[in-house]
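Got a structure for you, questions after.
In this view, the complex is presented without one of its protein chains, the others remaining in place.
For clarity, chains are labelled A, B, C and D in written order, and residue numbers in each chain start from 1.
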Amino acid sequence: MSRTRLLTWQISLGLAMLLIWHAVSTWPILGDVKQIKFFFSTPTDVIARIWRFFATGMIWKHLWITLVETLLAFCIGSLAGIVIGFWLARQPRVAAVLDPYVKMANALPRVVLAPIFMLWFGLDIWSKVALGVTLVFFIVFFNVYQGVKEVSPVILSNARMLGMNERQLFRHVYWPSALSWMFSSLHTSVGFALVGAVVGEYLGSAAGLGYVIHEAESTFDMTGVVAGMVVLSAFVILIDWMVTLVENRLLAWRPQAGDRTS
Amino acid sequence: MSRTRLLTWQISLGLAMLLIWHAVSTWPILGDVKQIKFFFSTPTDVIARIWRFFATGMIWKHLWITLVETLLAFCIGSLAGIVIGFWLARQPRVAAVLDPYVKMANALPRVVLAPIFMLWFGLDIWSKVALGVTLVFFIVFFNVYQGVKEVSPVILSNARMLGMNERQLFRHVYWPSALSWMFSSLHTSVGFALVGAVVGEYLGSAAGLGYVIHEAESTFDMTGVVAGMVVLSAFVILIDWMVTLVENRLLAWRPQAGDRTS
Amino acid sequence: MSAEAGGQAAIELTGVAVSFGAGQQIYRAVADVDLTVAPGEFVAIVGPTGCGKSTLLNVAAGLQAPSAGHAHVRGRAVSGIVAEAGYLFQADALMPWKTALANVAVALEVKGASKREAEERALAWLARVGLKTYVHRYPHQLSGGQKKRVALAQVLIRDPAILLMDEPFGPLDAQTRTLMGDLLLALWQADRKAVLFVTHDLDEAIALSDRVVVMSAGPSSHIIAEHRIDLPRPREIGDIRLDPRFHAFQSAIWRDLKAEVMRAYGDEFAGLKV
Amino acid sequence: MSAEAGGQAAIELTGVAVSFGAGQQIYRAVADVDLTVAPGEFVAIVGPTGCGKSTLLNVAAGLQAPSAGHAHVRGRAVSGIVAEAGYLFQADALMPWKTALANVAVALEVKGASKREAEERALAWLARVGLKTYVHRYPHQLSGGQKKRVALAQVLIRDPAILLMDEPFGPLDAQTRTLMGDLLLALWQADRKAVLFVTHDLDEAIALSDRVVVMSAGPSSHIIAEHRIDLPRPREIGDIRLDPRFHAFQSAIWRDLKAEVMRAYGDEFAGLKV
Partner (left out) sequence: AQAPEKTRITLGVGGKALLYYLPLTIAEQKGFFKDQGLDVTIQDFAGGSRSLQALIGGSVDVVTGAYEHTIRMQAKGQDVRAVIELGRFPGIAVAVKKGVKWDGPADFKGMKIGVTAPGSSTNMLMNFIMAKSGLSPSDAAYIGIGSAQSALAAIQKGEIQAISHLEPVLSFLERTGDVRIVYDTRTEEGTRALFGGSNPAAVLYLKADFAEKYPRTTQALVNAFYKTLVWLKTATPADIAATVPEQYLLGDKDLYMLAAKNSQPSYSQTGLIPREGMQSTFDMLVKFDPEMKDAQVDLAKTFDDRFAKRAAELVK
């Protein structure tokens, strides 16, 4: 499919969804229009609001803060996930001992942890970053851990026979081999980093998209809530696109769809 | 490492953490004892509380509800992730068109979605299950999608030359090949299913572990909060252990550590 | 034009070319290949390493679309997998999550056989390739030659009308290779499949085939010579070498091949003496 | 006892046995293998498929701990990877994320060479194995024989004191095989490495080596015969076949091997005639 055709399809799909939304919030197709409006607002209102966000410029400050938090959470979380994932995969004993504790930590509800993060990291961006990190870390960690274990044993033996030490094995074998696992997890984590940041803001902050959404929510301004979420979604596409750029560079060696099959 | 030695290590590690916790909440090592007690309670109190949870039997009802929600979220979410992941991986055009929308959906903060889920699914377990599903689904989905694409092209060509149709390819090639990807994501998702359920309860419910934690939190009862979280963590180990059992059965074919290396 | 002719031939490649990559980096592996395998004919392909033998087999199997020219199998233009062909790949292609037995049995199950029947026949086939005691092993627990023989059983059990074999006996010892060759010949004799067989062993090529095709070195590799092997059938591979004409064929093909390798790589291999 | 003797030998296996699996399912692949490779000696191993040749190489490389017996390399007991050995694996072992050039260059970089120097020398080595124009290809863009030659360059560029080679020339055409054999011999002649060489091609084994070791069929495979090849050195592989003693060696080894295969698999291959 060519780039333009793909784009056309994507945009039509988006428009179709807008249309359905418009229809159900205008005519009583799916039940009470008033109720649907209360929960989902209407596309025209939302678009007008987004326009106002940008026209008045009030959104930039919030966007910027959320961006910083998301990027920090994403970078710190995935870096930690990668490093610890690699390390534990190479230290099976330590991994076995820590295993239940890692899984326990992964299951703690982050919403409950928020006050503790505020205590430790204050109300500034760092408590939100911490929240995002706890989400991103585990997703990346589990995937990197598995990715390292999936390294082809023959390639590994060969590399060791070539005289590679641990550091060189990491650089030449484990790292590239785990990359596709890692990137799969990074695509999930981008979203989760943003979720972490926004939820953190939602639970306590003075700025950021989460703050905007929360403010709108407590005055029952669903137009504001939905507009905030739309901005947020557009935003994640941007960050994900950056991840994809890096991915395509790093995974250039993989067979392409058109390449030979055997 | 033998089973018993591993267990000894794990238990010692747990005890060491308890000791540190006890120390910092008894002597002013890390700062104000009162503040630490307020935020983290003390191990003796927490243990006493957990004991009471079970002695009075009040916890069983809540545990049971959370268990049901978690299992449902986990099963539905991972099933949907697997099915849609496989399907999209085999339909590259559809996948390309949907790509930005999937990523947008993944970035929506679930906390904000809770009211909508309550609207759609009511206040019973189903709105909590829905919340868990939105977390589990994406984690599993991205991994399965990638897993299918990682199938060795030679094995795939061979299977096709053997005359396999799409269904048979799925059963004999894609499915087993994506299994290790899938299980990696399932370990992450178990935790997230629980998080979803508990956060759902936390945001609005009449029972469940999240309710217990929320209630304790609003009366400054940190002992209750921590006790709830400990019960929760113990719980996830149990579910994860079940996943591991299934995994070991399904991935019996893999080379073991002791097997040959080339 | 090829349509009518194709009605007769088992495999017919006309003017086939295959290119890899795109733009500046394009690499034209084979070009202008015309090759016909008649029904029931056993054709061996030999050629310098990397000349495009596997590529041609991929084209015939429908795994690789030619960038120019046409491929027909039994008169039908190839588009997508060729269902009536069995392909023994050069690389390892067993499913690592299935035992040897399951790997072979699945080839029948796919055709609708019951699990029990498929396993019974798979057992018999594994015995034929000398792996009776290894049926419950996973591929990573088998040696290189054992894996190849499992793959052989996997292809043959389906009894395909057309056989594409890419160095099937490569990792086998000389004696087992003879046994497997005899097995293949016996099968072929029985119902005269069309066989396209890639090998580096000239003796094997001569002993087995009706015709040996020699390819030039790449890029733009094509067919430079054909030798019709009119030794009497049925043959026993062990004995055929005693035929005086065997050595004449051997040296003729060897001469073609050697000249080609030296012409193509003469300068590449220049730095060869250390 | 073996410690002193080991002081002399490049590789010394004494009473080596290797078992796979555990309990009921245990499979004893090799047993009671005594094999010594003197410094500067070129030893070829031949044997029926699946007899345990790769397993022995793994033991010598330190990749597989023997379940009984001892392995010494240059007098030191083997435990873990043997640093002074270069091992050409039977299976594909190139890193798929590196180009041919990078795959070869990394073997030097690991030893501390600068990237530039490593790439220069890697280029020279790739030219020697006839792949000058393929240096920027990824493994999946190379043919089977090309991949094997990249792996060969990767092993040889490190100039290891001990060479372990598992069917290194398997997927090469007859002519290229001769060229590569000559290259290996020239290298060996220059500084007399100890070489342990697995092959299924008896001619190749005889042409290259000082000694051909024949293994019995598994399970519990061991060494059943040794043939000292006292043909004059230096040899040219193309010409050595003209030596009258060449054929005597050939038929002697062939006889050993054939008897062994037939003894071991006679009944397994029983169902062979279809």
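The rule is simple: a residue touches a chain if its C-beta (ideal position, glycine included) is under 8 Å from a C-beta of that chain, and two chains touch if they have at least 3 such contacts.
Everything numeric here is computed off the predicted structure, so don't read it as measured data.
Asker: If I consider the whole complex, including the chain that's not displayed, which of A:39, A:87 or A:101 touches that chain?
Answerer: A:39
Asker: Based on the whole complex, identify which of A:46, A:63, A:139 or A:203 touches the chain you can't see.
Answerer: A:203
Asker: Against the chain that's been left off, what residues of chain A make contact? List them.
Answerer: Contacting residues on chain A, toward the hidden partner: 34-35, 38-39, 114-116, 118-119, 122-124, 202-206, 211, 214-221.
Asker: By the contact criterion defined above, which parts of chain B meet the unshown chain? Give residue numbers in ascending order.
Answerer: Residues 35, 38-39, 114-115, 118-119, 122-123, 202-206, 211, 214-224 of chain B touch the chain that is not shown.
Heads up, the rule we're going with is that only the chains that are shown with their structure count from here on.
Asker: Would you mind naming the chains that touch chain A and likewise touch chain C?
Answerer: B, D
Asker: Indicate the whole-number Å distance between the mean C-alpha point of chain C and the mean C-alpha point of chain D.
Answerer: It comes to 26 Å between the two C-alpha centres.
Asker: Just how far, in Å, is the C-alpha centre of chain C from the one of chain B?
Answerer: About 50 Å separates the centre of chain B from that of chain C.
Asker: Would you please write down the residue numbers of chain C that are in contact with two or more other chains?
Answerer: Touching at least two other chains: 20, 54, 63, 89-93, 140-141.
Asker: Residues of chain B that contact two or more other chains, please.
Answerer: In chain B, the residues touching two or more other chains are 153-154, 157-158, 255, 259-262.
Asker: What does chain A use to touch chain D in their complex?
Answerer: 154-155, 157-164, 168, 172-173, 176-177, 179, 253, 255, 259-260
Asker: Can you list the residues on chain C that touch chain B in the complex?
Answerer: 61, 63, 81, 83, 85-87, 89, 91-99, 106-107, 110-111, 138, 140-141, 151, 154, 158
Asker: Show which residues of chain A lie in contact with chain B when the two form their complex.
Answerer: Going through chain A, the ones touching chain B are 1, 6, 9-10, 13-14, 39-40, 92-93, 96-98, 100-101, 103-112, 115-116, 119, 138-139, 142-143, 145-146, 150, 153-154, 156-158, 180-181, 183-185, 187-188, 190-192, 194-195, 198-199, 202, 210, 213, 217, 225, 229, 232-237, 240, 255, 257, 261-262.
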